[in-house]
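Before anything else, here's the structure in question.
A protein chain is absent from this complex, but the other protein chains hold their places.
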Amino acid sequence: MNKKLKIVTIGGGSSYTPEIIEGFIQRYHELPIGEIWLVDVEAGREKLEIVGNLAKRMVEAAGIDCQVHLTLDRRAALKDADFVTTQLRVGQLDARIKDERIPLSHGLIGQETNGAGGLAKALRTIPVILDICRDMEELCPDAWLVNFTNPSGIVTEAVIKHSRIKCVGLCNLSQSMQRMVAEILGVDKSRFLLQLVGLNHFLYGTHVYMDGKDVMPEVLKNLKYDSAHKPKNIPDIPWLQEQIQHLGVIPCPYHQYYYTTSDVLENQLHDYKEHGTRGEVVKAVEHELFELYKNPDLHEKPKQLEQRGGAYYSEAACELISAIYNDKNLLMTVNVRNNGAIRSLPDNVAIETTCVIGRYGAIPLNNDALPSTVSGLVSVMKSWEEMAVEAAVTGSYGAALQALTLNPLVPSGKVAKQVLDELLEAHREYLPQFFRA
Amino acid sequence: MNKKLKIVTIGGGSSYTPEIIEGFIQRYHELPIGEIWLVDVEAGREKLEIVGNLAKRMVEAAGIDCQVHLTLDRRAALKDADFVTTQLRVGQLDARIKDERIPLSHGLIGQETNGAGGLAKALRTIPVILDICRDMEELCPDAWLVNFTNPSGIVTEAVIKHSRIKCVGLCNLSQSMQRMVAEILGVDKSRFLLQLVGLNHFLYGTHVYMDGKDVMPEVLKNLKYDSAHKPKNIPDIPWLQEQIQHLGVIPCPYHQYYYTTSDVLENQLHDYKEHGTRGEVVKAVEHELFELYKNPDLHEKPKQLEQRGGAYYSEAACELISAIYNDKNLLMTVNVRNNGAIRSLPDNVAIETTCVIGRYGAIPLNNDALPSTVSGLVSVMKSWEEMAVEAAVTGSYGAALQALTLNPLVPSGKVAKQVLDELLEAHREYLPQFFRA
Amino acid sequence: MNKKLKIVTIGGGSSYTPEIIEGFIQRYHELPIGEIWLVDVEAGREKLEIVGNLAKRMVEAAGIDCQVHLTLDRRAALKDADFVTTQLRVGQLDARIKDERIPLSHGLIGQETNGAGGLAKALRTIPVILDICRDMEELCPDAWLVNFTNPSGIVTEAVIKHSRIKCVGLCNLSQSMQRMVAEILGVDKSRFLLQLVGLNHFLYGTHVYMDGKDVMPEVLKNLKYDSAHKPKNIPDIPWLQEQIQHLGVIPCPYHQYYYTTSDVLENQLHDYKEHGTRGEVVKAVEHELFELYKNPDLHEKPKQLEQRGGAYYSEAACELISAIYNDKNLLMTVNVRNNGAIRSLPDNVAIETTCVIGRYGAIPLNNDALPSTVSGLVSVMKSWEEMAVEAAVTGSYGAALQALTLNPLVPSGKVAKQVLDELLEAHREYLPQFFRA
Partner (left out) sequence: MNKKLKIVTIGGGSSYTPEIIEGFIQRYHELPIGEIWLVDVEAGREKLEIVGNLAKRMVEAAGIDCQVHLTLDRRAALKDADFVTTQLRVGQLDARIKDERIPLSHGLIGQETNGAGGLAKALRTIPVILDICRDMEELCPDAWLVNFTNPSGIVTEAVIKHSRIKCVGLCNLSQSMQRMVAEILGVDKSRFLLQLVGLNHFLYGTHVYMDGKDVMPEVLKNLKYDSAHKPKNIPDIPWLQEQIQHLGVIPCPYHQYYYTTSDVLENQLHDYKEHGTRGEVVKAVEHELFELYKNPDLHEKPKQLEQRGGAYYSEAACELISAIYNDKNLLMTVNVRNNGAIRSLPDNVAIETTCVIGRYGAIPLNNDALPSTVSGLVSVMKSWEEMAVEAAVTGSYGAALQALTLNPLVPSGKVAKQVLDELLEAHREYLPQFFRA
């Protein structure tokens, strides 16, 4: 790899693009990128134009020797790529709003990566991602696919099961957890290793090694998630301390959906009534961001992007790409093929866990067997994800209904079926696998 | 074993006692019982008197050489027993009514063996059962404990984990499933083997062997639970056919709580409003039964008992005892130590599965790995049961809250905690492990 | 199954045939056999004639309504069969003699089912058995294949992996072990259950249940194999008591090859020098038997057959067939698909273990995890068997050499390679898979 790198970002018209561009600029000294291709679809043409021009101005201002290309021709972009990142959203924010609104309208949690909304997003996204993989197998078979399209774990599993492309699924959650542990211990995050294992958005901390000792008991005793340590899209609801203390491991912020389901639902229903869905809020924020991006005098990532939520995502992507390229043996928590890392799950599913990253890719660190307090829950969560992948790939209505039945956020029965039917109908144009002639 | 057998029935004042007495009378030619001891506690003294005298009349009328003893002195009864059956109910029907009423009053499913009610029943029952085991270890260490006190699987697990007494947990559910399959196939149940595996009240049919072939596909296609094939206490609600067809295995009647949760809940809330809880209905039925039992001219099990629900329970107990005594190699579905029979669960938990029964006890038949459609759900159900056993034995509030958090019928969070607090308070007198000074 | 049964015995010209005929005659009241077809190949024509005519005289003398057919046309025999038994020997006794002689000539153990000789026998036999399966799939797809062709475990595994025919592999070893335990306990074998698990000719007793208790410690303490409890073909060599006592389980007679390898070898080399190989001894015995069989006044199995070794084999076959036909739930130790019964081995291999037998076939009883004293040895033995099956099916020289390398009775290296080369050459005519043009 001594030529300059070609990087392709699919969903290049995303409001996050300035972040990833900034990440590449900051790492240019160790990551010699020659070309960045931003790809989008017709529906995203205008956004691609706006954010792509900002990207060009950023690169130019940085004075690095790198070309930014904007295109709707995905295959042209993929030809001979070294790394492909995906930040696409099938159906744009309007689809997300439906994913949130339909479950909420039936009194269920409405969230874009969890519950019924997560299923709908998976059903729309997986066929597109697998299409991209088909193109990559032909045009850049040795490139790495760095996925941060949600639901990241389910999407990664689809690639693992149905493509030969090397894929790593990213999430920024592990970084929030590291920051919280650092604060509890009162030390810099370089001083300890937080070992993590589970599924995407369903991740547990199992060990905290500091100076050769496992200080987990100390950390657990002082565990707290306040607004500083949780993603913006998760409501600020107190955990049940007795329940959490009994876990023996550190839950992740998203676990609130599962450990305080009734409270999150109450909060969401209230918010929904008052402010509409989170997707609608985001849509307004995005609109403002794009207004900013249009400014021809803007040559850097605007501060406001950080309030968008989802920060550190692009940071993680750039870090990962650099760790692979520079063979860094970096420890990072990503989504990969299980292969025995969680012994109670099948080999060929996606899990999220601390991996060592280098030119060889991402190899999970050895994990203890999951404690009995969480092992069963991880198994049933993986089951619903497996059903979601099956439904997305085959268009099986039974598999989709099974997925919702297994999902702990969706009460099974008539309600589940009705929500599923409405979601399928609402996204009909993106779900050809369910509506074949 | 050439002496005559001594059988002890704990909870002997139960309205079911005539059924088990009938079972012993019918098997007297192969099961030479010399003594039957009916034991109860002070609170059950009157019922014991009534039903015990009926038992005496039944035995006398049958003309068999067997003594029936009524006693409140458990240790005297247990001395040198061969088989001990348990059909006790800690706190009597009033406790059951609370188990149903408290969850329902918070909008949750209220049922005596599932969900929050099942937890409360386990917390009350396990200490009593383990006390009995302590006595047995001293007074009849080689006797078999035949448990049909609910929640049967959880209670059996407590005995497996915390006693050396040989224990088999019974349930009559497998017989309903056999009858349904027999009807679907249009043959007598002796013509096929329905292989079953799972947990108590959470049991799946995995194979139907007829004439050396597995006819499962044919059975699945015609699967139906109507009122003829489900226990009386389960509401008559349609299954979601697409979901069930996708399972690849036969669910049990109790699975309706898990596969159509919202519909069962709606039905329960409606019934609760109209008729009160199931426990209240049963209480009335019981009252009538005991009025009948008082009749000094009654010398046999009255027909009305069959409408009580729970039929075939005593039948199963007698069948099991005879299979052990006569070394029958009978195939029967019971609750036993897992020991690898379900590979995804720990060795030392209780499972329910088809076993071969003989003088050696109950040995599970080899099972396939559970299909991915149900494996995760079985794991999380076993997790909640494990937490329930831990809570019952240690009095850990955290374990009890964890149990409810994992239970798919209870939404986690404030509601779960509140229901738990109310249940603990309501049953305070039976839960010394939670209210130590 | 209300028609009369058709039974086919392949290798019908074997000297054992009178035993299986006697078994069928004795069970005629419960096993309504209408036709017995004895099949052999051209090389066995004369023997088939002799023993087949004896069979006819036996059936006639018994006065049962059953036809005995003799044929070289296997396909005609298989048409619509209910049970097919295999007792064939590819290459007849001359091949066996080579299997023993070639290893011995290099200073290795020479035995027909273990070590290098066992590999050669597997390589010759498996292609023939799979050919029979192909015919059965076409002509009698629902028939049971009851294999007692050695090496029985390896042959059964080949059928499991490469055919859809239902197959049970038999061995008479478990019966020797039962007799020994009965003698140690001083009770009839109906009084206890000896639970067995392992591989064919590599079987361990793990539990001895008597009157509901596991009396294994008592049995182990008094363990002894003397000439009464071991097959005739195993030398009478003392076990190392300290080593056996440390096992914690009961070894089988064939384990002497593995636990006292040097002593067995010494004994074999001595015998070989004095008397030639075991195969040569057997050949002489067989010659005498066939002389007896020719006697037209003989109408029953001659006593001398019992000295032949291998007694109880046909007994086991008849018992198995009757247990299946009559749905007996008989506990019997046979070779079947593992399917998790030994957890440390793959699902799709053959193991030998106590099964319950009925119309559904043979289902293994649940086993404990193997103790660490024997688990590794069972794993490496299964590995060599897996390599043997692979070599037999594909003709891979590497797999065959791997098999010998893994086999504990064959020192790896040049010697193994030389023995393999000589065996392949010696049996060239029966090994087309290794000598394709």
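A, B and C label the chains in the order they appear, each numbered from 1.
The rule is short, and it goes like this: a contact is a pair of C-beta atoms (placed from the backbone, for glycine too) under 8 Å apart; a residue touches a chain by one contact, two chains touch by 3 or more.
No experiment lies behind these values; they were computed from the predicted model shown.
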Counting the whole assembly, list the visible chains that the omitted chain makes contact with.
A, C
Which of C:His201, C:Arg337 or C:Lys382 touches the chain that is not shown?
C:Lys382
Would you mind spotting which of A:Gly63, A:Gly186, A:Gly212 or A:Pro296 touches the chain that isn't drawn?
A:Gly212
Touching residues (missing chain, whole complex) on chain A:
1, 142, 144, 166, 190, 193, 195, 207, 209-213, 324, 327-331, 339-341, 343, 347, 356, 358-361, 363-369
In the whole complex, what residues of chain C lie against the chain that is missing from view?
240, 242-243, 245-247, 258-265, 344, 346, 372-373, 375-377, 379-384, 386-387, 396-399, 401-402, 405-406, 408, 411-417
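Heads up, the rule we're going with is that only the chains that are shown with their structure count from here on.
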Based only on mean CA positions, could you tell me how far chain A sits from chain C in angstrom?
57
Averaging over Cα atoms per chain, report the distance between chain A and chain B in Å.
45
Residues of chain A that touch two or more other chains: which are they?
none
